[in-house]
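One protein chain omitted, others in place.
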Amino acid sequence: MKAIYNRLFGGTTGVVQLGILAAILMIVLPLSLDIFRLNLVGKYLTYAFVALGLVLLWGKAGVLSLGQGVFFGLGGYCMAMFLKLEASDPISTKIQSTPGIPDFMDWNQITQLPAFWMPFKSLPFTLLAVVVVPSIVAFVLGVAMFKRRVGGVYFAIITQALALILSLAIDGNQGYTGGRNGITDLRTLLGWDIRSSHAQYLLYFTTCGLLVLAIVLSQWMLSGKLGKMLLAMRDREDRVRFSGYDVSMFKVFTFCFAAALSGVGGALFVLQVGFISPSLVGIVPSIEMVIFAAVGGRVSLLGAVYGTLLVNTGKSLFSENFPQLWLFAMGGLFIAVVVLFPNGLAGVVELIRKKVSPFLKNLRTSSTLPTSGSTPLPSPDKP
Amino acid sequence: MKPTTIITAPERIPLRRFLIASTAAITLALQSSPSLAGEAYPTAKVNTTGLAVTDDTVTVGQLHSATGTMAISETGSIQAEQLAIDQINASGGVLGRKIKVIVEDGASDWPTFAEKAKKLLVNDKVASVFGCWTSASRKAVLPVFEKENGMLYYPTFYEGLEQSKNVIYTGQEATQQILAGLDWIAKEKKAKSFYLIGSDYIWPRTSSKIARKHIENVLKGTVVGEEYYALGHTQFGSLINKIKLKKPDVIYAIIVGGSNVSFYKQLKAAGITSDKWTVLTISVTEDEVLGIGGENLAGFYSSMKYFQSLDNPNNKAFVEAFKSKYGAKSVIGDVTQAGYLGPWLWKLAVEKAGSFDIDKIAAASPGIEFTQAPEGYVKVHPNHHLWSKLRIGQWGVEGQAKVLYESGLIEPDPFPKGYQ
Partner (left out) sequence: MQSFAGFSLFSVLLLMALGLAIIFGQMGVVNLAHGEFMALGAYTVYLSSTVVHTYLPALAPYYFVIAIVIAFLVAGLTGWLVEWSLIRFLYKRPLDTLLATWGLSLIMQQSFRSIFGAREVTPTLPEWLMGSFKPSESIDIPINGVFVMGLTLALTLGIWLFMYRSRIGLQMRATVQNRVMSGAAGINTRLVDRFTFSLGCGIAGVAGAAFTTIGSTGPDSGSRYIVDTFLVVVFGGTASLMGTIASAFGIAQGQSILEFFLKGTMGKVAVLMVIVLVLMIRPQGLFASKIRS
């Protein structure tokens, strides 16, 4: 029991830290923000899923992917296809030449729903696809590359090219994908209006819940054999290989897991924002997500969440008040994080704790000793 | 009147602050309109839905890309809308209220557009939004405007296939921009074969589709090629070879953004010039010419509703006002002019409705006529698009177009029968 508890949460410190995060997300923010801002936070949190995946992949396994937007996009598109089909019932699309198919298909003279859209009429299939499609793509790519020991910069550049390919391919097949405009005007999920504030509250809490679950799951995986292997591989890959382990399969697994997380994030994004477009798949969003993880500290799961929130809040505030300065700030942040704080926020916190904890310890030993133990304080009003 | 209360302030006020206060009082007293507005149009009456309207101001939003790839195109619209708002304020505002603008940057990113639209409508409660440029950004904000019941004035010529209570389209829908132009070129150049080239997104694709139907069904001509290139594509060598192989009578180009410059430069370098070839485009305005260079376009045709060189008093005044505000070198393209219409049409709608309420404006808009429009005369159709003319301009080396042809007023038809 105790062992499982430790593995899931990383001991008492882990529980406290996760509890603080959950409290901030689920209690403090909903109470202090209006629904508009809260919905924004919800959107940022969907990026945090990608950042979590990057912590595993980049921070722990040492493999930097600049194509995580691909998986975010795949998950998002799966979800959006389902919602779009629901929004394109024959009655609300009766103005089209072919009622019952998504509007953009009609605009492109497509008269029949393409076969690969068919399964997305089913919600269970869609939910499965959100996780499975990104994982399969990641598996194929991962096997092809990690088996050949493609790593480091090459892996980064190839994944970046993949992000470009997918966004171009979506652009170029407008009739099947909605093209550059993406899939828009998504309204309901099984008849439930996802744009009402009630729905947005619910979706926000769902996102938070799934995010905490994802953190716990990642924590559990890292505390096991996988975590040790990844660490060993990151530091001396050849030694692990010489010890008889199939190094590549560990990486492939991590890559798939990160992809699945990103897919979930993408699906939640679509539910909260109401559309998806290739601009969320391409090179720029993919590399921005890396900076979310880097700001939080590339090896810290919780740091990734804080990093994502911080950078995005900064982006929103900056672009509302000083639109011209935003790119300077973002660029400066990239450089500062890399050159000055390679361990990001988590590194800063660690530093503070190292400086502060001896001081706290001193405090504790000198002042808290008398009241330690479980005996209640003597009440002064007792005679 | 109220200002006296300020002047009878205690004597201990330092001189400087006293001076400032009294200046403010004088300015307040001079601006007689707010109090008048308060009497004729009490805020409680003209604003029943909680919009950002006070006794002397009304807040509107402006939502364009000031940064990112689209900033190139949207700058003109931002400036024109600002100019119109300044002019309206100088002439007494709307229902006696000065317009205040909250500017948001969509940063060429569609989720950001949706986010900012929501902010303007939900947090800032703006009475109207002037903004968006690309179809993608409009598609991204449309559900927000419909859900939160806002009003968007959208300035770009676009693909049609859309109509919303919450949008006034001040640019042309596709048929208004395409059909009469094709008729003209077919007649003038005896053109039978066309090569359609576009950037790869919905507006060029839908426009090509309409053009193709018109060429094949009405003009009885042929389309010898139809191609799309990714936005930002810069190498057109292979395409130009294909064009030369097919020898079309007309090259019909719908290329946008930075690709435009490469495309026309490479056409010229490959010997496709106006002495032997006919190029008709619906995506080049004075704004684009600035980047492409008039020498690379000389003799080619654009099909638009507005050119800066239009010879009428409205336009002369508009061009002069624009240049005195933004510099003698600035140019005005079709969309810039359409952007300028937005605030004016909104003002007219508010005054007709006698209210800032979105529903009342939406209902009052059809039938509104704006006779001071630089393009001449515009009228809002019940489908929230504008009646407009089509003009063919031929580009000169100096970057201005000579208007060769002008159609009558064309009815907007966003869902054209027979072209879908």
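First chain written, first letter: the chains are A and B, and each begins at residue 1.
As a working rule, a contact is a pair of C-beta atoms (placed from the backbone, for glycine too) under 8 Å apart; a residue touches a chain by one contact, two chains touch by 3 or more.
A quick note: this is a predicted structure, and the numbers were derived from the prediction, not measured.
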{"item": "From B:88, B:101, B:230 or B:403, residue that would touch the chain that is not displayed", "value": "B:230"}
{"item": "Hidden partner chain, touching residue among A:70, A:264 or A:290", "value": "A:290"}
{"item": "Options B:68, B:92 or B:366, residue touching the unrepresented chain", "value": "B:68"}
{"item": "Chain B residues touching the omitted chain (full complex)", "value": "66-69, 71-72, 75, 200, 227-230, 232-235, 237-242, 244, 258, 261-262, 265-266, 268-271, 287, 290-293, 295-296"}
{"item": "For chain A, residues in touch with the removed chain", "value": "58, 64, 66, 141, 144-145, 148-150, 152-154, 156-158, 160-162, 164-165, 168-169, 171-173, 283-284, 287, 290-291, 294, 324, 326-328, 330-335, 337-339, 342"}
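Just so it is clear, only the chains that are shown with their structure count from here on.
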{"item": "Separation of chain A from chain B, taking each centre as the mean of its C-alpha atoms, in whole Å", "value": "38"}
{"item": "Of chain A, residues touching chain B in the complex", "value": "34-36, 39-40, 43, 95, 97, 103-104, 106-109, 168, 171-172, 174, 179-182, 184-187, 195, 273-275, 277, 279-280, 316, 319-320, 323-324, 326-327"}
{"item": "Chain B - residues contacting chain A, complex", "value": "66-67, 104-105, 107, 109-112, 114-115, 118-119, 122-123, 135-136, 139-140, 142-143, 147, 159, 161, 200-202, 205-206, 209, 228, 230-231, 415, 420"}
